[in-house]
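Missing here is one protein chain; the remaining ones are kept as they sit in the complex.
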Amino acid sequence: MSGFLTLLKRDLLLALREGGALGTALGFYLIVVTLMPLGLGPDLNLLTRIAPGILWVALLLAALLSLPRLFEADHDDGSLDVLALGHMPLELVAASKALAHWISTGIPLALMAPILGILLNLEARAYPLVIATMLAGTPAISFLGAIGAALTLKTRRGGLLLALLVLPFYVPTLIFGITSISAALLSPAGFQASFLILTAISLVSLVLGPVAAAAALRQHMQ
Amino acid sequence: MSGFLTLLKRDLLLALREGGALGTALGFYLIVVTLMPLGLGPDLNLLTRIAPGILWVALLLAALLSLPRLFEADHDDGSLDVLALGHMPLELVAASKALAHWISTGIPLALMAPILGILLNLEARAYPLVIATMLAGTPAISFLGAIGAALTLKTRRGGLLLALLVLPFYVPTLIFGITSISAALLSPAGFQASFLILTAISLVSLVLGPVAAAAALRQHMQ
Amino acid sequence: MTTDAATQTWTQRLANPTRFMALSGQILPWLTIAAIAVVLYGLYLTFFVAPPDYQQGETVKIMFIHVPSAWLAMMGYLMIAISSFGLLVFRHPLADVSAKSAAPIGAAFTLLALITGSLWGKPMWGTYWVWDARLTSVLILFFLYLGLMALRSSLEDETLAAKQTAVLGLAGVVILPIIKFSVDWWNTLHQPASVVKIDGPAIHSSILVPLVVNAVGFSLLFFALHMKAMRNEVLRRRVKALRMAEVEQAARGRDTSSATAG
Amino acid sequence: MQLEIRDLVVARGARRIIDQLSFDVAAGEVWLLTGRNGAGKTTLIRTLAGYLSPVSGSITLKGWDPERDPREACHYVGHLNADKASLTVLENLRFWQAYLGGTTADDAAARDRVWAALERLEIEPLADIPAGYLSAGQKRRLGLARLLVAERPVWLLDEPTVSLDVQSTALLARVIETHAAAGGLVVAATHLALGLASARELRLGPTPHAAAEERTSGGPA
Partner (left out) sequence: MQLEIRDLVVARGARRIIDQLSFDVAAGEVWLLTGRNGAGKTTLIRTLAGYLSPVSGSITLKGWDPERDPREACHYVGHLNADKASLTVLENLRFWQAYLGGTTADDAAARDRVWAALERLEIEPLADIPAGYLSAGQKRRLGLARLLVAERPVWLLDEPTVSLDVQSTALLARVIETHAAAGGLVVAATHLALGLASARELRLGPTPHAAAEERTSGGPA
């Protein structure tokens, strides 16, 4: 376990030190959310109606775009080879890096969503729902995304291919994230069912992601 | 001029050879377009209304995501250094690479838009408009994008930062692309004015992009 | 660091590429003939025998193409998942050949299901496309196929590409239950299962028979195409190996000559 | 402790790069892998480190606790230095110490060890500089310093002298000698003679069944 924490600490330090990492993800989030009203026209009622959807889709894209670097930096500078010689299996290495990604990107994006909600005229009572569903859903984004990041490590055009590979896996998270919000806006009871599924998806991804990612990483070292 | 064509030919050959390059851009386009209805709900009337906007925003994002590789590959393998020793200024090198990007990515994305229109229940008479505006607008995306690609060459998190840097430059293209369509749906006369501006933006970017990109590239070689 | 990969698993011995080539060479012609015959008979039943539906009219005939394609779209993916498992776990030499060959065929059937479904949707639902759970999940299956092919083509090293694609193929298998049960989990526009049900089929035999014949025909067609594609792939790999060996021999000749000269 | 390689066959794609290779690395021995470009030196080193799986044959580390992964006995220094540009030299080394040592204990002994390694490889004055600012040779020495901060018996080195100047190469030779003298095992791929008195040489060749020729390395072959 000490290796896990050592690595996690280093990755968070790097995220902090290589400044702008988080900043750019947030910036991208902001820009996609801003582009939407530009593309869709300034009708406020329309915006209110689709605001949660846009916030979720934009969050997905912003998180996605920060994923290619997940293993790439460690691969390119040879660190990954050395990490494989540590005292823990590669699965835990992958888990540690996905966790670092969630902490350094997923959480801040989720917390920023309400601010962007203002731009989209989001209903007041939807604010806590948006934050809650995003906090519950973003782990799936980081951990399932790790699979794509590992698979596309040595491919040219990594970013796009990664998006293509992992977006299908994100669809359930997106759907249950949104239905949780819309159900809750109708009745508190409806919320619970969708929200539980959302959380379950995240929990499953905590296992599935690192296992598949480690399998892919092993191939790359060959 | 022979250097320009030699380089263009090589870049197109590479785009072809490094298969899936175009495929993944198209795939990403498809996926963003798919995510939208998933996020916004399946109301067909709503979708028809916002379809041109979604198609344009998604095209912007797909083209954007293929940009980081524009100079990166040549930088990482040392080719850029050697390209700088050729018989033409770096501005033409940048222009040649941006042109290759437009041919290999911009045009196919524009031509694919109508197919995705089906998924969004796009109005029949909007189809030719979408293609026309996209063909006129995508050069700006490639040539202005070259600036961002050059600036973010050595940054970690290139993809996100690039998006952040160039998206503001894309706003005029986006706005005039969309207003061309919506104006034309009202009256043919309205179309012409917006469409001319859209074309003018693209023409200006043909000069502005390579000049600024070359300046940025020079800094990177220091 | 202790490794001993010398022991072959029984599956490896059972189906080495040479034996596969010999066996499939014998089976393929018959399989092709059977596939063509059954498909033609199925089409005949579809267009000349099956009655138009009292509600849907002639458009119901789209079903005879649509439903088998949809089934094969899912079966194709299942085949990829099983092959991937065979590659990753048993290192079966033909597993990757099978997975690679199945992808474009499965994708084609998925596309066929999507297109026929859309064409059917226009008269039935008034639009080519709706965003209901089944349609969406099949579209996602199509994306997965595209992803598998894109990933493979974007990795230069073929051995690496094979294994990475297999990892994705296995991880993606979660999509199949989602497609299958999406109609039961969510209330959607799309028809719930009426043929493959625990308490027996719930449709009339005048429709069931052509449907089954078509399903059999399409399946035979799938297997014939798959076997042909596998044979092509094995041959392609042999040609490539020969070329590499030639180049290597040239390099070796050069090495020894320059070593004696220098 | 002894590293036993028996009938090793390693393939790249469809080609056998290493064919039926057997040799033993005993405690205190330094083996230099030589051979022309493409002979398979990198391939062999990476197989020993467990990144590549052999087609057949065995690699056994005698004398290592059979319950522990033999990878935990190995240091690997490849073409890349595994340093982070934005961390300082010291931070880089501290991280690898904690990670490879498997301990978070940041005690005085551990810290002394890091400083000793920096001093040994003559990059001590650079300790607080981000690794991204170092020259090629300085970076290489930082990569090599990893060998000294976490104690592991088997060192697998792939062209460790790349970018090193003459003094630094001599430095490295002394570091390797010390490790071997303390009972360590070293396998290093190199095009240069390292100037080691007692190293044994394994010449890899494209010719099939080229038996492991053993001789002490003098100058370049």
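By letter and in written order, the chains are A, B, C and D; residue numbering begins at 1 in each of them.
Quick note on the criterion: contacts are C-beta pairs under 8 Å (C-beta built on N, C-alpha and C of every residue); 3 or more make two chains touch, one makes a residue touch a chain.
All values derive from a computational prediction rather than experimental measurement.
For the options B:L12, B:A84, B:I118 or B:V171, the residue in contact with the chain missing from this view is B:A84.
Summarising the interface, subunit D meets the missing chain with residues 35-38, 42, 79, 122-123, 125-126, 128-130, 133-138, 140-141, 159, 162-169, 191-192, 220-221.
By the touch criterion stated above, the residues of subunit C touching the omitted chain are 156, 247, 250-251, 253-254, 258-259, 262.
Although one chain is not displayed, subunit B still touches it through residues 2-3, 5-7, 10, 13-14, 17-18, 73, 76-79, 81-87, 221-222.
The rule is short, and it goes like this: only the chains that are shown with their structure count from here on.
Considering the contact criterion stated above, the chains in touch with subunit C and with subunit D alike are A. When chain centres are taken as C-alpha averages, the shortest distance to the whole-protein C-alpha average belongs to A.
Each of the following residues of subunit C touches two or more other chains: 136, 140, 143, 146-147, 150-151, 154, 157, 159. Of all residues in subunit B, those touching 2 or more other chains are 18, 20-21, 24, 27, 31, 34, 38, 41, listed in ascending order.
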